[in-house]
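Heads up, one of the protein chains got dropped from this complex, but the rest are sitting where they should.
Lettered A, B and C in written order, each chain numbered from 1.
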Amino acid sequence: MSEKGSTNPPPPPESVVVLYRHTMLSRCLSEAVGTYFLILTVGCNVMVMSTGGALSIGSMLMCMIFALGSVSGAHFNPAVSLAIYLSGRSNFSIRDLFLYTASQLVGALSAGLCYEVIFLDAFVLKPVGKYNVFMVMAVEVIYSMALCYVVLNVATTRAQAGNHYFGLAIGFTVVSAAIAIGGISNCCLNPAVAIGSLVAALLAKGSKVLGAYSVYFFMPYLGALFGAFAFYLVRRKEGYDPRGIGLFVVKEEANSIAAAPSTVTGGEASPNAASSASPLIQSDNEAN
Amino acid sequence: MSEKGSTNPPPPPESVVVLYRHTMLSRCLSEAVGTYFLILTVGCNVMVMSTGGALSIGSMLMCMIFALGSVSGAHFNPAVSLAIYLSGRSNFSIRDLFLYTASQLVGALSAGLCYEVIFLDAFVLKPVGKYNVFMVMAVEVIYSMALCYVVLNVATTRAQAGNHYFGLAIGFTVVSAAIAIGGISNCCLNPAVAIGSLVAALLAKGSKVLGAYSVYFFMPYLGALFGAFAFYLVRRKEGYDPRGIGLFVVKEEANSIAAAPSTVTGGEASPNAASSASPLIQSDNEAN
Amino acid sequence: MSEKGSTNPPPPPESVVVLYRHTMLSRCLSEAVGTYFLILTVGCNVMVMSTGGALSIGSMLMCMIFALGSVSGAHFNPAVSLAIYLSGRSNFSIRDLFLYTASQLVGALSAGLCYEVIFLDAFVLKPVGKYNVFMVMAVEVIYSMALCYVVLNVATTRAQAGNHYFGLAIGFTVVSAAIAIGGISNCCLNPAVAIGSLVAALLAKGSKVLGAYSVYFFMPYLGALFGAFAFYLVRRKEGYDPRGIGLFVVKEEANSIAAAPSTVTGGEASPNAASSASPLIQSDNEAN
Partner (left out) sequence: MSEKGSTNPPPPPESVVVLYRHTMLSRCLSEAVGTYFLILTVGCNVMVMSTGGALSIGSMLMCMIFALGSVSGAHFNPAVSLAIYLSGRSNFSIRDLFLYTASQLVGALSAGLCYEVIFLDAFVLKPVGKYNVFMVMAVEVIYSMALCYVVLNVATTRAQAGNHYFGLAIGFTVVSAAIAIGGISNCCLNPAVAIGSLVAALLAKGSKVLGAYSVYFFMPYLGALFGAFAFYLVRRKEGYDPRGIGLFVVKEEANSIAAAPSTVTGGEASPNAASSASPLIQSDNEAN
């Protein structure tokens, strides 16, 4: 509506959106490192029977998400990666899902070995006290759904693009869940935690520990399905925020792009991101 | 003051404010889902007698508010919806109030049934230890007022539009209240929590549990009255932030609107929001 | 440097800064309400001997600061008001200091009476266990200094203007202090808390409780002196953020001011604020 009356329009300031994405190697390293610290913290808290383990584990998740969200999206959980894949974002491909999951498992195995070596012991995920495996399945599915649902909402929607609370919301969902259902199921919610814990427990105690691990591995995936579906029901018509998969937006003055090329290189091309930004660039060209 | 000297003004960049509102179905789904997770977390914490239940419940509220605030405003509490209605915002009608309350009750009933089925047991809200029902009434009214007052201030005022701490402030008001008065009244503050808990308790224990439930249902509404009145005293002359009822602001380059229409459709028209944004649009037209 | 070459410059968008200040009555109401909820939460936690009282009290402070920071600056503590006055901000006069302190004491007395009526009992601030009054003086001064220092830094400096963490930083300074020195001095840090607690204790237990109250009343003021001095040493050359005293900045499109006058009225004139914003307005006039 503004083209008609302005014969000599200036270039709109701050009109070029630069989407930057780290290389896949950096992103996989990020997923492995974050998952490693998360699961090592799980291990230390359980092995020393700390008071406040839920706060410790959720806080480490929060801090690693704040640290690495702009690198890889900071999933640190194969079920979360699946939920993001299922949410239909074309920027997160099946190949990305596979590589992210593999990186998370590498981090999980490293963490499991690490705390097994430090403590020469490990813990076993299993129903707590009087609760049975069906109760464990119920709460693991429900709270995995809550976790994936919160991630999809705070980290991938356009309405909340650029928010500064994504790590707080995701990390404290785990704090809340670990307090609420830790006394029922030990609160896993993460297939990578299940695998890391399983390997450490196998090393320390042998194959008699396998009992409920299939529940701890598969229920988070089921929760991811439900979370992605609930997200789809409410927000399917909204645009997406690219931050959830490690893209971030750098706003640049139009004039400074040529002078500062070093800031927009160094990563791999992101064709989908470029096309989503194209309306802004096109309107810039049309104005001239 | 700038119109007089500028004969050929350019279109102001970033001058078009797009207010987007989800459909009423999405907003009701959002209220039901958030209330469900909130009350399920209440149930799990009480049933397993967790340590840190106040942090768990308030954190889940915080995370769901961060997740869904941009969809429905994230009330998850009929008393909060009443307070927002009473604050005089024309964008939140009596019909909205009714539909929000109904959705919250659906979520509350689902959560109550869910934890009753998982645990085959339920808890009863009643005065704790030596405290009597008058003490419970006092603290429930006062802290419900605090909760509604914080919500009105952080989520609906123009001075704080776009803040990133609304969920933290609201969630941790509940953390604070649950620690402070949990030992007196069990800290309800929410008619939906009262209803969900009542239905679960009726199923598990029969009609002898009805005792104090009318207090837990009505006191939050009284607190909402006081909270809305205190808010009115201090801030009645200020403009409003539309985020408290699920509107959010998308700032768009003027030139890119025609090229990217997909981002401004998909929801229902919001006439009031449009009229409140009209000064900006009008000034844009006048400039041309 | 940009005037020379541009013969027909457009009005700079977003160039008018509107500073809005609530009326003194609203600001005093805000201080009284926030102090009331803070001290009532102190009373409830101490009276029910809650677990996590430090988190409850600091969280309530945080939430009230987030809620009311844009109204009155959210001091809720006469020592904090003194520190802000001493920091040399011309917008916070000696009259403001007097009215703020009086409002905080009104809130404190209301809260003290309120929890005395609810519990028909009260607590007495005094050294804990083996610790003597000199230790109490030391830790009360040091942590009051920390509190005032954090407030001055996060809420009044230009470098951090518009931050979204001011309430978190201030509230959790109290969480930290209440955990660290609660077992030594009960952690008062606030003359209004001392007065509210004193009146409630006098009503419940008679005049034998006066013991250490002069320490709890005066040490926070001494801490405020030290905090303001430490702040002066580091940051005296910086500009100020007007938010610490209840001013907030509304950025407006230059063209929309005339069309939307309702948003910039309703409060009292703030001449100092206007003069600090004048460079922007002047440059706007020069451009035309």
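Some points to look at:
Keep this in mind: a contact is a pair of C-beta atoms (placed from the backbone, for glycine too) under 8 Å apart; a residue touches a chain by one contact, two chains touch by 3 or more.
Remember, predicted model here, so these are calculated numbers, not experimental data.
Taking every chain of the complex into account, the chain not shown here touches A, C.
Shown as candidates are C:L68, C:V124, C:V139 or C:L202; the residue that touches the absent chain is C:V139. Only one of the listed residues, C:V175, C:V193 or C:V209, touches the absent chain: C:V175.
By the touch rule set out above, chain C reaches the unshown chain at residues 1-10, 12-15, 51-52, 54-55, 135, 138-139, 142, 146, 149-150, 153-154, 157-160, 163-165, 168-170, 172-173, 175-177, 179-184, 230, 233-235, 237-239, 279-280, 282-284, 286-287. The set of chain A residues touching the chain not shown comprises 8-11, 13-14, 20, 22, 26, 29-30, 33, 37, 40-41, 44-45, 48-53, 55-57, 59-60, 62-64, 66-68, 70-71, 114, 118-119, 164-165, 167-168, 248, 250, 253-260, 262-263, 265-267, 284-285, 287-288.
We take it that only the chains that are shown with their structure count from here on.
Rounded to whole angstrom units, the spacing between the C-alpha centres of chain A and chain C is 37. Chain A has residues 10, 164 in contact with two or more other chains.
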